[in-house]
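A short worksheet on the structure shown next.
A single protein chain has been omitted; all remaining protein chains appear in their positions.
Order of writing sets the labels: A, B and C. Residues in every chain begin at 1.
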Amino acid sequence: MAQAKREGRALSGYEALRSETALRDRSLHEKVVSLEAAAALINDGDHVAIGGCMMSRTPMALLWALVRAGRRDLTFSRSIVSSDGDIVVASGIAKKVITSWFSQGIVWGISRVMRHWVESGTAEFEEWSHLAMGLRYRAAAMGLPFLPIRSLMGSDVQRRLSGETREMICPFTGEKLVLVPALRPDVAIIHVQRCDPYGNAQIDGLQFMDIDLPMAAKRVIVTTERIVSNSQIRRSPDRTKFPFFVVEAVAEVPYGSAPHECYGLYEPFFRHMDLFAKMTKEDPERGSRDYLQRFFYEPRSWNEVLQRIGMDDLLTATSGGRNVHDE
Amino acid sequence: MAQAKREGRALSGYEALRSETALRDRSLHEKVVSLEAAAALINDGDHVAIGGCMMSRTPMALLWALVRAGRRDLTFSRSIVSSDGDIVVASGIAKKVITSWFSQGIVWGISRVMRHWVESGTAEFEEWSHLAMGLRYRAAAMGLPFLPIRSLMGSDVQRRLSGETREMICPFTGEKLVLVPALRPDVAIIHVQRCDPYGNAQIDGLQFMDIDLPMAAKRVIVTTERIVSNSQIRRSPDRTKFPFFVVEAVAEVPYGSAPHECYGLYEPFFRHMDLFAKMTKEDPERGSRDYLQRFFYEPRSWNEVLQRIGMDDLLTATSGGRNVHDE
Amino acid sequence: MNEIGSVTRSWTTSELLTVMASRALHDGQIVFAGVGVPLLAATLAQRLHAPGLTILFEGGVIGPFIVPGDLPPSTNEQRCTRRANMVCPITDVLMLLQRGFVDVGFLGGAEIDRYGNINTSFIGDPDHPKTRLPGSGGGNDIASLAHVIVAMKHEKRRFVERVQFVTSPGYLEGGASRHEAGLLAGGPKVIITDLAELGFDPVTKRMRIEALHPGVSVEDVEAKTGFDLDLADPLRVTAPPTERELEMLRELDPDRLYIA
Partner (left out) sequence: MNEIGSVTRSWTTSELLTVMASRALHDGQIVFAGVGVPLLAATLAQRLHAPGLTILFEGGVIGPFIVPGDLPPSTNEQRCTRRANMVCPITDVLMLLQRGFVDVGFLGGAEIDRYGNINTSFIGDPDHPKTRLPGSGGGNDIASLAHVIVAMKHEKRRFVERVQFVTSPGYLEGGASRHEAGLLAGGPKVIITDLAELGFDPVTKRMRIEALHPGVSVEDVEAKTGFDLDLADPLRVTAPPTERELEMLRELDPDRLYIA
């Protein structure tokens, strides 16, 4: 398996994509696993794409399990990274983060954790524009080697990525276009509101890049607030955002995005996010070590993490989350 | 206006696209018009993209109004064309149909109407693959001059379109790719289940190419089963499939897709479709003349068209339509 | 009832095609199916030997299940969404072909040639056609990007040396020509007719008889084919449709819309 995987990586081009995809088990079958078993499906060195964006639908419980499992040398990619980025670099599981924006959040200023680990060269932060990230995943989802983009040109963002992008002259218009390469994660980890045991996933509200991500990745692991029956999924098939056959495992994890939000169910746990910012502000190294100790290493289950975050924060976030369409 | 339009057409490339788009009124304002007024927004010679697919969510009432208005030299494009294609060629409003498949429907055999008008050279049927049609609209929706595709190659479909497509060698993989050019209709006409007075359109069930189409076109006209309040739209903004600012006019037309279907509301009017097939089978010219006379020219309102189609057919279609999620 | 050679059979040609096509499908596959024989074949396979098989419809439907007696008129109306797992835009469902998630697509055609190229566009000169056919639809995309099963009646005018127009590419001029044209995946796999199952030589990509239906001879097939066919070695004989297959099939299409 590990051998096949390494070979798969060495391959490139369409034929490799096709044979790799053909080998995936795409049959309709149940694939419910525990959170810990889901984390065990991710290997050292994998490129892991994180679903959601910023503080929303972050698969935080799965990241918690990955940190505890002591995975190493992971590359993470995501549209925009918040404290999830801080945690994967501070815990040492990430060697690289590919994203368009990396900080806890505007209201907390520039992340000291990101700064410490990136400025020291311990973790790499590879910067693309937000649209470029989106088109890279979309190219992969479309089975294409690239997509053209009209931004990036002239900037140092592109210059710094020069080995990665190409330019072409459009044969129809004579205009210059930048080509951004398909980004094909080894694993996409995506948190959703509901999913059936086969992996049919439904997402309410903000979708971010989570329609393209599961189609782009080589494997997909879903965490879900609730596992629902296939019948419930079939009652509104136009709400299914990605199909079962791309999914390898489904784990039910209520509040699996805490302390980030899950649309319609809970808002970000702002007080807890303040706590994280405060703990890591003065001494990011010690602060994040303390934070990880208290909320990642000591709790033996995700429920225990939630207990430590506390009922007050959880209920406040829930109350806010349920107000989403309240005018 | 007509002058500006002709100039706009002569232009090509991104700068033309940008200036044309910048000139559109994209403000949040009400734009409800009658069916006839909606038809009057379409000019002779326009390229009109038809939303929906086959016998589903066809903006038939608007086509009825266009035929009655005696518009000329129109080019139509659509993912797949059913009797709507027969009607636009038989009525003489279309000089060209760009699509991937053109016939009334598999169960009725090859359309005699399509055959008669196309084989005689009166109307042109330009054939693309279905995915190519989709990617052409999508390229336009993305503000790109083309998208790459991995089909078409080696076929006579591509050969016959050779002036239209390009080939390139991928600078990342060395593989050959076909480039299909953006298809930018002058007007997209789209029928939906509900839309607010500003043009925020929500589509249930099958979406076909109707997410890309309105973003691709230079102007968009929506017909809707029901005009709903903006508040109702805002209660589920993730069901809005295209935004108000691309829409120029909204007309409320219940059963506006008859005798085709509208998901969740009514199925195709099969008996009426049989009638159309029967009338046009022996002598497509006389048959479609008779059909148009009876169901297009004589009725003075869409309601009268529905009356002529008849209550029985309407109720049967409605009963079928409402059963969509009935197992 | 249906008579070929000297054997009288208790099934129609469409029933035979459907049963044989269903057997060509395997559990766990993802299958692009049109209405009619393809959809019936895929559904039959699901019910008999491939419960984990997934159907895709061109209209943008993933994992539907048809309701017996309520067959959809095409792949683009709401009946196609019955009990579906997902509904999505057309371009995205077709993209699954390009992404490589689809194992098999079903195609038919007015003509097929020795290299499995299919014509659904023109009979006669495309500029002045004798018959303008409905065209590619998703056929070109399916044929370009997936393995293809063809189910069609065996007639000399349909099995031709060279199709008049390549709507959906097979192995083009044979040999490596498909790959050289840039089509790096897929290709025709099996042609199921009322007489035989035909496949392609792995190297030359010429069509060959793989198996004969019971009571059919090589000569019977040759008589209805417009070019020389190679023969697979060994040449199999298919098992006739079973009672169970036919019963199940007739349950699916009680009005005999597609199996008459």
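Observations
By our rule, a residue touches a chain if its C-beta (ideal position, glycine included) is under 8 Å from a C-beta of that chain, and two chains touch if they have at least 3 such contacts.
What you see is a predicted model, and the numbers here were worked out from it, not measured in a lab.
The chain not shown here is in contact, across the full complex, with A, B.
Among B:72, B:159 or B:234, the one in contact with the hidden chain is B:234. In the complete complex, the residue from A:15, A:36, A:175 or A:285 that touches the missing chain is A:175. Considering the whole complex, the residue from A:225, A:261 or A:313 that touches the absent chain is A:261. Within chain B, the residues in touch with the undisplayed chain are 13-15, 17-18, 21-22, 25-29, 141-144, 198, 200, 215, 230, 233-234, 237-238, 240, 242-246.
Along chain A, the points of touch with the absent chain fall at residues 53-56, 79-80, 99-103, 105-107, 110-111, 114-115, 118-119, 121, 125, 127-132, 134-135, 137-138, 149-157, 160, 167, 175-178, 205-212, 261, 263-264, 267-268, 270, 321, 324, 327.
Quick note on the criterion: only the chains that are shown with their structure count from here on.
Chain-level centrality, scored on Cα centres against the all-protein Cα centre, points to B.
Centroids of chain A and chain C (each the mean of its C-alpha atoms) stand 40 Å apart. Taking the mean of the C-alpha atoms as each chain's centre, chain B and chain C sit 30 Å apart. The residues of chain C that reach two or more other chains are 61, 81, 83, 87-88, 95, 98, 184, listed in rising order. Multi-chain contact residues of chain A (touching two or more other chains) are listed as 13-14, 143-144, 234, 237-238.
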